[in-house]
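In what follows, a structure is listed as structure tokens, so that the remarks can point back to it.
Note that one protein chain is taken out, while the other chains of the complex remain in position.
Every chain is named by a letter (A, B, C and D) in the order it is written, and numbering of its residues begins at 1.
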Amino acid sequence: MSDYLLETRGLTKEFKGFAAVQNVDLKIQRGTIHALIGPNGAGKTTVFNLLTKFLQPTRGTIFYDGVDITRDEPAQIARRGVVRSFQISATFGHMTALENVRVALQRRLGTSYHFWRAERSLRVLDDQAMDLLEQVDLGSFARTLAVEMPYGRKRALEIATTLALDPALMLLDEPTQGMGHEDVDRVAELIKRVAAKRTVAMVEHNLSVVEKLCDRITVLQRGEILAEGTYAEVSNDPRVLEAYVGVEA
Amino acid sequence: MSTVATPRHARSHGPAAHKAWGNEMLRVADLHAFYGESHVLHGIDLHVDEGELITLLGRNGSGRSTTLKAVMGLVGRRSGSIMFNGNELVGMAPHRVARLAVGYCPEERGIFAGLTTEENLRLPPIVRSGGLTVQEIYEIFPNLYERRHSPGTRLSGGEQQMLAMARILRSGARLLLLDEITEGLAPVIVKKLGEVIRLLKSRGFTIVLVEQNFRFAAPLADRHYVLEHGRVVMTIDQAELASKTDELHALLGV
Amino acid sequence: MAWGIALLLGLAAPWLIYPTFLMKVLCFALFACAFNLLLGYAGLLSFGHAAFFGGAAYIGASLAKDHGLSPELAILGATAFAAALGALFGWLAIRRSGIYLTMITLALAQLVFFLALQMPFTGGENGLQGVPRGRLFGLIDLNDNTAMYYFVFAVFVLGYWLIQRTVHSPYGQVLKAIRENEPRAISLGYDVNRHKLLAFVLSAGLSGTAGALKALVFQLATLTDVHWHMSGQVVLMSLIGGVGTLFGPAVGALVIVTLENELADKVGSWVMVIMGAIFVACVLAFRRGVVGELLALRGRRAPDE
Amino acid sequence: AVSGGVVKIGVLTDLSGTYADLAGSGAVLATQMAIDDFIAKEKPSFKVEMLTADHQNKADIASNKAREWFEREGVDTATELVTTSVALGVMKVAKEKNRIALISGAASTPITNEQCNDVTVHYTYDTYALANGTAKAVTQQGGKKWFFLTADYAFGQALEKDSSAVIKANGGQVVGSVRHPFPGSDFSSFLLQAQASGAQIIGLANAGADTTNAIKQAAEFGVTPTQSLAGLLMFITDVHALGLKPTQSMYLTTGFYWDRNDETRAWSKRFFEKQKKMPTMVQAGQYSSVYHYLSAVKAGDSDDAATVMANMKKLPINDFFAKNGSIRDDGRMVHDMYLVQVKKPADSKYAWDYYSVKATIPAADAFQPLSQSRCPLVKK
Partner (left out) sequence: MPLFDIPIQVLMGQLMLGLINGSFYAVLSLGLAIIFGLLNIINFAHGAQYMLGAFVALLAFNRLGMNYWVALIVAPLVVGALGVVIERTMLRRLYQLDHLYGLLLTFGLSLILEGLFKNYFGVSGESYPVPEQLAGGVNLGFMFLPIYRGWVIVASLVVCLAAWYVIERTSLGATLRAATQRPDLVQALGINVPVLVTATYAAGTALAAFAGVLAAPVVQVNPVMGSNLIIVVFAVVVIGGMGSIAGAILTGLGLGLVEGLTKVVYPEASAVVIFVIMIFVLLFRPAGLFGKQA
């Protein structure tokens, strides 16, 4: 078994001759929290989209747990245990928080095509769903429709939903985006907690969150890897300071 | 959002009322902005006098771009007051704002894929006399002249950035809202842009500059506003810059 | 409780209202509810549902008339046909989304219309006439209007039950999730296209049931049932009643069929204009439809309902 | 006696669709005229009421309405019933409810063949009469080589088949045919094929807008006058809509022409005053059928279907519409038909002066002979 849970080789994505991601060799180590940072448009979200097959890479291969998954369908990737969150909050708006989480849990029952079964058959999942909601402090929101929840709570719900799949690898795209201080801290805490048993890759602009959480950081710029290392290494890299922070150290 | 009332009334008092502000060009007061349900700006206050250049600094996501978009009317919802030369911009359609001689250069550059360089350049209508001619623009940016017939999106990042800026210079806009114009550009082009900005300043343009690249912005600006979580957390005049550098670095997380 | 009352009303109705009219309403109500399963619960607007409804009407009529099948078998056969057709349509259409999907279903339905016009067994523009209602399970003579009514009512209740069960089933939950946020549903590991396809098949199949039933009630199947105006009409029914409400389309069907019937001798040629105006009014002002507006009203009064 | 002292006549027609011009409100007017004339002239002991409805060309609406009329309103006869799918549907309901269906507008022969029943009268015309009349007359006059432009569905195919048989029987020859999709708006391609076929006559085995478009485009492409067109199902409204220029010299068969004699002129002028259009054969036939029906009710002093039918079949029909008319066992009302030729624009002297009557086809020859009937009611 390789040390790396996820590995890309020469990953490239071109949009009409414009390379959004170029030759990216990304290695995510098992059991770590790995951050992807970089200026806007550096290609972070695109990398995530490639990893989860929302986009087809133009070139390059992706290995997950040693298996080549470059040709997998998005849903297949998810079933392998790679689950992502979205940059813009992605909940199921007109479903309650509980239902949001339950829909994720439900896949395991294998009844997703059973249109003749009663919804009652899903109640067996309620306890587990409640559990997950409690984990992200949403216990009191269980019966609230997702649209009616404040932004920060929605992101928490999204994380709970992601957790429901018990993913081996979680991909979080700017989990703290659009949150106030308190929310940021709570979500950071949460990520730390859930990352205990799994591998996490995240895109994050909030460097203090990155510093607090991440074991390893990859800095992207214009679709290419600019630097890689621990927070200390990266934050002292003059190229990073120049390109990302915009100040020469 | 009760403060909205004051500037709006000021307008109804006629020209005399805003004369009192001196040659102030733009005043933003208690500006809130929303994207759908997320509340991004929490009461921004700032002002720009004619001929001044100010910068908006802050980390990613602090709301700098949103401030510019809010001025243009490109956010989902906004409240508060934005006075521009005696006109209230809140509630005004974006094209009317532009017609008041406000030029906007978005952070993603917004070069139109289906258009050639020259078509991109000629797209914005002339809103005031005194804009640069296409000839002058090509003199400033010779690269653009060379590539004038190629599709806008085939240009390099730097060229696209020049094009995005050049495009608003032609229209005669007097207030330029520039978002991260040095983003992802090679140092040599950044330097070039610095010269252009100086040139524009000397010609009397008023500029609001959003920058990550503090080194680029510092020597150009008359005043800096530092934003965090949609609020102005610090204002630094050019003169105070040296004394406040540490504080600033802390805020910017450098 | 409300369902109990509705059920009782349905059982008593033929003594109060003209049964043939009621049967027509029920057939269209089932059709509209089935259609709405796709529009309201899977978020897919088909403009080709006439193909399922009318196609099944022909198949059901032919099975009963030319092949001498009993009514229940004819209906089952027609349903299976419509479901298969739905699978085919769906397979082609879900490759695209939004407006494209709508246009594709419309065009495919046009193909079915031409087939219906030309195939020998359909009787061309004369339609398939004189379809025997036959004996249900070989026992009950459906030529008796009351018996026929209760048969239609039973099928409707069954169909409606199946739809509401589908909506509130594990599958329905996934479908709802897909409609709310498709990329998110994919990222949870659901094969979105196959779920959509199933919705297509179910909706088409039940539309077919409704079509075959109607063919038996009126003892004929004609081109009207496969014409694209029929596809438009079922959209209108859903829109009037309330897209995304379970019972709304049935109400919409009642409204439209009543209008059609009443307007026939009152306004004559204005029917089309009036239908068009209702369409426009619904889109501009009452997008929630009758039932949707009522639910919203009740929701406002009792927010935690 | 007449139930309730009232005879109720329901006019179920197309008020808004394709057939609104040839039947539609004109048929309603004709019915009202028949009722008024009957009451004025015969002074019956019963009252007569008329109901109308628009079936929108939908068989289910029609049969639903008919059923409701029969069951709830006590309507005694459903009349007009243009378009065959509607007629067939309503016939079934009439049979079930033991009322009468008086068909004027529908054209197809199954009405009096496979699908016939003993409560239906097919009054004005049918496709056999039209095809037979036109094809026979044209062939006999030397139009031996035919090409068919056929609407690709049952009705068009039936027209083509019936006509072909007649043509061959009269020594003619069918050199080709082309099936065009229905509805079509562009016939130029098919006309070109017809042109290339070397036929003398192009038979239009279609109806309505298809026929008018084909005629119009035939003139445009110079198909006419080198080749002649024969409309197998055409109404005076079609000629009116097209004008005489493209239609001139065409042959067609009709059951009625307003300008045929003083009697037809007198009635048609009354009709014209109200409708601002001259009557089609469907509208004139509608008048005649309703009048005849009421006479039969009076004769038997009953509105019971069997009695009325018996009397309708017994009484001869001789009015401005029909000469030597009688109703056969299969429900077919047979009467003289007329072969007409459309006038050249120069020969048309006044409004609606469209036809010159070339021949009268006697009732006995005009319709499908009973010997060929596929109607089970016909005892052979």
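In this text, a contact is a pair of C-beta atoms (placed from the backbone, for glycine too) under 8 Å apart; a residue touches a chain by one contact, two chains touch by 3 or more.
If you're wondering where the values come from, they're calculated on a predicted model, not measured in any experiment.
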Where the missing chain makes contact, among the chains that are shown: B, C, D
Listed residues D:68, D:152 or D:330, member touching the removed chain: D:152
Selected residue (touches chain absent from view) among C:235, C:253 or C:295: C:235
Hidden-chain contact residue, picked from the options D:39, D:165, D:241 or D:357: D:241
Residue of B:61, B:80, B:124 or B:158 in touch with the missing chain, whole complex considered: B:124
Sites on subunit C contacted by the missing partner chain, in the whole complex: 45, 47, 92, 95-96, 98-100, 102-104, 106-108, 110-111, 114, 118, 228, 232, 235, 239, 269-280, 282-284, 287
Where the unshown chain meets subunit D, residue by residue: 16-22, 152, 176, 178-186, 188-190, 192-193, 195-196, 208-209, 212-213, 216-217, 220-222, 237-238, 240-243, 246
Absent chain, residues of subunit B that touch it: 72-74, 93-95, 97-99, 104, 106, 110, 112-115, 119-120, 122-125, 127, 167-168, 171
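Just so it is clear, only the chains that are shown with their structure count from here on.
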Middle chain, criterion being Cα centroid separation: C
Subunit A and subunit D: spacing of chain centres that average the CA atoms, whole Å: 74
Rounded Å distance between subunit B and subunit C, as computed from the means of their C-alpha atoms: 56
Distance from subunit C to subunit A - Cα centre to Cα centre, in angstrom: 42
Per-residue multi-chain contacts in subunit B, two or more chains: none
Residues of subunit D touching at least two other chains: none
Pairwise touch network: line, ring, star, complete, or other: line
Touch list for subunit B against partner subunit A, complex: 37-40, 59-61, 107-108, 113, 153-154, 157, 180, 182-184, 211-216, 229, 249, 252-254
Subunit D partner contacts - residues on subunit C that touch it in the complex: 18, 20-21, 24, 114, 117-118, 123-127, 129-130, 214, 218-220, 222-225, 260-261, 263-265, 268-272
Subunit D - residues contacting subunit C, complex: 15-16, 20, 25, 51-61, 63-65, 67-68, 71-72, 83-85, 88-89, 92, 108, 110, 115, 152-155, 157, 181-182
